[in-house]
Structures are given as structure tokens and as C-alpha cells.
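A protein chain is absent from this complex, but the other protein chains hold their places.
So that you can tell them apart, the chains are marked A and B in the order they are listed, and the count of residues begins at 1 in each.
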Amino acid sequence: MALLESTAPSSAGTRLLAFVNNATVRAVFYQALTLSCVVLLFWYLISNTIENMSQRGMSAGFDFLGVSAGFGIGFTLIPYREGDTYLRVFMVGIANTMLVAVVAIVISTVLGLIVGLARLSNNWVIRNVARWYIEILRNTPLLLQIIAWYFGVFTLLPRPRESLGWLDAVFLNNRGLYLPAPLVGSGFAVALVALLLGIAGAVAWARYARREREQAGRIRPVLGPVLALLVVPPVLAALAVGSPLAWDMPQLRGFNFVGGINIPPSFCALIIALSIYTSCFIGENVRSGIQSVSRGQTEAARALGVPPGRTMRSIILPQALRVIIPPLISQYLNVTKNSSLAIAIGFPDLVSVWMHTSLNQSGRAIPIVAMTMGFYCVVSLAVSLAMNRYNRSILIKER
Amino acid sequence: MQMPNIRKTAALLAFAAATMGLSIEASAQATLAQVKARGSLNCQVGLPTPGFYALASDGTWSGMDVDMCRGVAAAIFDDPKKVQYQSVTSAVRFTSLANGESDMLSRTTTWTAVRDTQLGLEFAGVNFYDGQGFVVPKSSNIKSAKELNGATVCVLTGTTTELNLADYFRANNMTFKPVTNENVNVLVETYLGGGCDAYTNDKSGLAARRSAFPKPDEHIILPETISKEPLGPVVRHGDNNWGDIVRWVLFGMIEAEELGVSSANVTEMLKSSNPNIKRLLGVEGNVGEGMGLPKDFMVRVLKHVGNYAEVYERHVGAKTPVNIPRDGSLNALWTKGGILYPMPFR
Partner (left out) sequence: MDHAAGPAATPPPAEIFRPRPARRAPPSTLGVQGWIRQNMFSSVPNALVTVIGIWIVYAFFDALFGWAIGNAVWQAESRRECLDEVGRAGACWPGVIAWIPNLIYGLYPKDQVWRINLAGLVLLLWAVPLWLPRVQSKVQIGLSLVLLFPLFASYLFLGGEKGIVWSALIALGLAAFLWTLLTAATETVFGLGIARFAVAALGFASRSDETRRRLAIAVLLAVYVVAVILVQALSLPFVPTRVWGGLFLTLVISGIGIAFSLPAGIVLALGRRSRMPLISLLSTTFIELFRSVPLITILFMFNTMLPLFLPVGVEVNQLLRAIVAVCLFSAAYMAEVVRGGLQAIPRGQYEAASAMGLGFWQATGLVIMPQALKIMIPTIVGNFIGLFKDTTLVSIVGLFDLLSMSRAVGEDTRWLGLFLEPFFFVTMIYFVVCFGMSQYSLNLEQRLSAGERR
């Protein structure tokens, strides 16, 4: 192009070429072209959809949300009865999905850290167990793992009548884990206030200790006082005002344990599978993060006489975190998205209870699929935004 | 790699994709015309289920509902093989029909008011009267569904079964805990492993499933039938002629049983003097022509597929593993104490 320009004889032609080659003009042109394509595409799709729906008598309205759903849900975090509306089902689905995501994230982070460190262990057995743990579990589809765990959990656990019990309060059988449920008693508010005060005190102490360390170089104990502040005030308050919580104990009555909290096997299987699967990826992140910290750091720390545990905690991990955290957050997003595979073992998460059961019973494909995708979009975009901001702040700055 | 090359290959690829995957058809025709133009019937069945739409290891489909598809194909093309079976999950069955992908749906679908009136569907009739029941282990000493208060029940999700279960327990002031799945085998495994106290499904399926348990004698089917499950073929709302075709093929098969016409004797019966048989087989009258089919469409159906009794015995009768006895059940002819009552063919 540049060659053409210099040899073009006519000035009008040159001007035209200059105009065509102008970066701004081109940018505007390309963008206008793309925009019109996108707009046309959307217009085409939407007009088709409207025509199709009117022709086939399908309705896209959200009016069905107020209709009674009429089916039972096996595990609900928020109260639900068979006669409740579809909107309630949506809420139940969201609550269950969030619960799975949060629990799985916590467990997978801990497991991932352990596996990542085990991968770097001096012990040959541990190193290799960790390696094969990662290799095997990372390379099998999660859907299959979830089903495998579901049956695994099942065959290992006894039937309700032969439940494993602990202190007559906690029971484990193949219908799930039964825990005592706390019931709010008279002094609950007082204990709650004490707990909040304790938390505030713990945070304040942690900040104080940090300021002392950073500014005066004095090391204050952190863990002990914080734990004490968290535990002592609520317990004291509880003792002072009498029992703030009553416990609803699970009891074997008829077919099942009644009362307490029941965690069904599908939930356990889902959590185990999700946590273990994700922990493989997190483990690899942790390993590569730690390996990215130059060896000299460890050696320097040892030369200064820093004990190995403290080297890891105060020197290696903080530097490794910069590498670990961005992929870690996308793993967290994956956990949220992967929880949708719960459908395979019938755990009532959003996809299973909403996009599958409700869609089937009500037949309203468009609003239901749109609402499901909308929920995942909102969650992911919120996390994504935070993550990109963080990513920008830790990028190595050039010039 | 130079730019023109990229563009050229891109254009070629786009073209290839267009020729490969998209099959564009003339728009907005009546279903019958579309089916004839295509040369085959798109008949939707469910994921393989014994007795109704079973898939054998050689890849062939068979079953009561499959025979419904074959019957309609035989009526149109005189060839029961001109069917393309679409096996989809129950989650997408109605959308697949509504969006025009399937011509008809023949997959143990319960006729309910909401489905009929709000989902753009049209039920063409009932080819099997089913009802929901429970299987429990014998060792539990349960004799009646009324004793299931507080039980954990394994139930297939996304079907009317799930709704009936909830209704039944609510109606009897009992509570239950559902364990749901969309895969029957997962549910059965769960039930066998003690994960639930009872397994519920349409009774047509319970006997077959029980026969595949490790020890079938240790499980019993409870006497209660907790729901009405009229199962039948479904078509899209709005194309009445197409609905008529499916409906009268079904009625024709039942009528043929009532009149004693079967695949074995259909050619002799053409000479029958019985006016009812004459009308059924198109020797008299023009039932078929009114729907855009030849007069003798029922001869085709009966020749290739057989009458209702033949279909029933072939797939779910006493000699099959599914083993659903017919005598005295709802699925017997109205003349034999059942409620199968074909509308008169005239």
C-alpha cells in the first residue's frame, strides 16, 4: 500500500488513498461495519423469535412465576413447600447453588493448598500420591466423578437403621449426615451482640498487632488473642443469660431421622467431587506459584536463620500469591459454574430445579433459560470485575 | 500465511459449513406436506426405555410407542421404516415439538390440561392407560402406600410422577423426602443401596425394573395406584389435519382389534362383508381421503405394524420381560372390561 501511494500519479487518487489509509477513518469504518452487522443479526434473530412464538402459540411472559409449582424439593436452604410458587423455586435453586459454591470453594482451597504443598514434599510417597491424585482426577470429566462419588458415598455408608452415631447427636447413613439444629432461644440476642463485639475486638487487635509489627518491629501474638476474643464473650454471655440456643436433635423415627439438619448424600457427593476436582487445579496453581518464587529467597531466609515454617508463611507465600490468586479466582468461578452438574445426581441446584424440573413442568423455555443464564452472568461478572481490577493492580508495571 | 489465502480458506470453510449442516426447507407448510416432502417422519421418542421405546444393541428401536410412529409412517408412505427417531431427554421434549423439530411425539407422555392448553401441544389420543405406583423392599413390611409417611422416595424428575407424588402425600397429610434424578438406573441403584424407602414410577415400568433387581422377590409393588396417567401421542397445536392423522391411526389400530382384523388376516378381511371392516379398510367410505391419506391407509398400518393387541403383546405383553398383564386392566378393550374405546370409523 505504501508503495502504491508514493508512485500514484494523480493527486486526487493520492488523496483518496490517503483518506482510505487514514487510521481513524479505517477505525470508524470497521467499527461501523461491525456495529451494523451485530445490529442486523440481533434484529433478524429477534424478529424471527417473535414470529415463531406467535405462530406456535408459545408465551414468553413471566406470568407463570406466580403459579404454584407443585413438586417437592429434596433439600432446601430456605423454607419451601410443594404449594409454593415457581419464583420460590428459583430462589431455592439460587440459595442451593450458592451454598454448594461457597462450601466447595472453602474446602477446595484448603485441599488445594495441601495438595500443592504435598506435590513439593520431600517424601517420595507423598509427592507421588499427590502427583497421581492430580493426574487422575484432573483428567476425568467432572460429571463422571460426581456420579462416581454419589455411588461411592452410598456403598460406603450404612443404611439408616445401622447409622454411625456420635454422642447421639450426629448421625451418618446413606440418607445423609444428620446434625443437631440450633433453635433460637431467649438469650440469643445477647449472645449475638457479644459475638459481634468479640469480632470487632478481634479485628481491632489484629490491626494493632500489624501496626506494631510494621512500624515498631514488635511482634505481638495474634492467633491466641483473636481466638479468645471470638470465643470467650459469646460463651460468657450465654452462661450469664442462660441457654440462648436449644438444639433440635435428630432422632430415628419411622423411616428416617427426624429433626435436626439433614445433609443429603447428593450434596455430600457434589461437594466432595467439586472440591477434589477443583483442588487438583488449585494444587497445580499453588505449586507453580511457589516454584515461581526464586530459590534464592528460601536460601536467603535460611541464611538469616528464619525457621522453615515462617519462611513459607512470611516470605514465600506472599510472593507466590501474586501468581496464585488470578487463576485461583477463575477456579472459584468454575466451581460456581460446575455446580450446575448437580443435575446428574439430582441435587436441587439452580440448573436442576429450575432449568430442568421447572422448565419441564411449566414448559416456559425462554424465560427460564434467560433467568438461569442471567443469574450466572451476574455472579460471574461481579467476580470477574473484581478480579480484573486486582489483576491490573498486580501487573508488573512497564514504564 | 498471506491475507488472501486466509480469506479464501475462510470463504471456503463458511461455504462448506453451509452445505454440510444446514438443511433448509420450504417454510410454513402443513406438517403432512412437510413429512411427504422430506420422505420420512420425524418421530420423537424418549431416552431408551424397555417396552415403549427400547434401543437394542444393533441400533434398532422397538416398543409400543415406536410402533405408533411406525403406524403413522406406514399410513403415509406404506413403509414403516420411513421414520427418523429422535431420542431426546424429557427436559426438551415439548420445545423440540413446539419448535418444529419433531413432527410428533410418542413417548409415554401424560395428557394433562396445562400441557394441552398452554404449551402449544395437541394430544391425539391415549395408547396406554398407566398409573403411578410404588416399589418397596419386602423386609420393610409395608403393605400400603398409606404407610409411607416420612419416607424417602426415589422419583424421576421432570415428569408428572414428581407432581403426583407431592400431591398424593399432601392429600393424605403425610410428609416425604424426594430423591430425584433424571436417570432411572441411578434411581434404581439408589433405591437398591437403601438410599430411599420406596421407588415410584408409572406401574408399567415398575414390573420391568423389578425383574432386573438382583433379588426381585425381595421387593413388592404396592397395590395403590396414586394417579391417572393417560399416555399418548402428541402433535403440535394448530395443524388439525395432522392431529387427525395420528388420532385415527391410533383409533384404527384399536378398532381393528375390536373387529378382529390383524396383520395376519388383513388381506382376507378386505373381502369381508362386515360394513365396519369395510369402512376401516377403506373398501367403503373415504375416511382416509379426508385427511390427505389414501383410502386404504389402515390396510397399510395393519399390514406393517398390526392391530393394538399385536403391538401390546409384542412389546409389553406377558411373554416379554416388561410383562404388564392386559386382561382386566384399563388397557383391555371396552368390550372386555377395559376403557379402550375407539371412536366409530365412519
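Just so it is clear, a contact is a pair of C-beta atoms (placed from the backbone, for glycine too) under 8 Å apart; a residue touches a chain by one contact, two chains touch by 3 or more.
The model shown is predicted, which means the values in this text are computed figures rather than measured ones.
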item: Where the missing chain makes contact, among the chains that are shown; value: A, B
item: Residue of A:Asn48, A:Ser68 or A:Ser294 touching the missing chain in the full complex; value: A:Asn48
item: Options B:Leu47, B:Met174, B:Ile221 or B:Val283, residue touching the unrepresented chain; value: B:Leu47
item: Hidden partner chain, residues of chain A it touches; value: 2, 27, 30-31, 34-35, 38, 45, 48-49, 51-53, 55, 58, 122-126, 129, 135-136, 138-144, 147-148, 151, 333, 337-338, 340-341, 343, 351, 355, 365-366, 369, 372-373, 376-377, 379-381, 384, 395, 398-399
item: Residues in chain B touching the chain absent from view; value: 1, 3, 9, 12-13, 15-16, 19-29, 47-51, 54-59, 84-89, 91-92, 95-96, 99-101, 183-186, 188-189, 192, 208-209, 211-214, 320-322
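What we mean here is this: only the chains that are shown with their structure count from here on.
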item: Residues of chain A that touch chain B when the two form their complex; value: 52, 55-59, 70-74, 82-83, 147, 150-151, 154-155, 159-160, 174-175, 253-256, 258, 262, 264-266, 343-346, 348, 352, 355-357, 359-363, 365
item: Contact set on chain B toward chain A in their complex; value: 28, 90-91, 94-95, 98-100, 114-115, 118-120, 148-152, 157-159, 162-163, 165-167, 169-170, 176-183, 186, 189-190, 193-197, 236-238
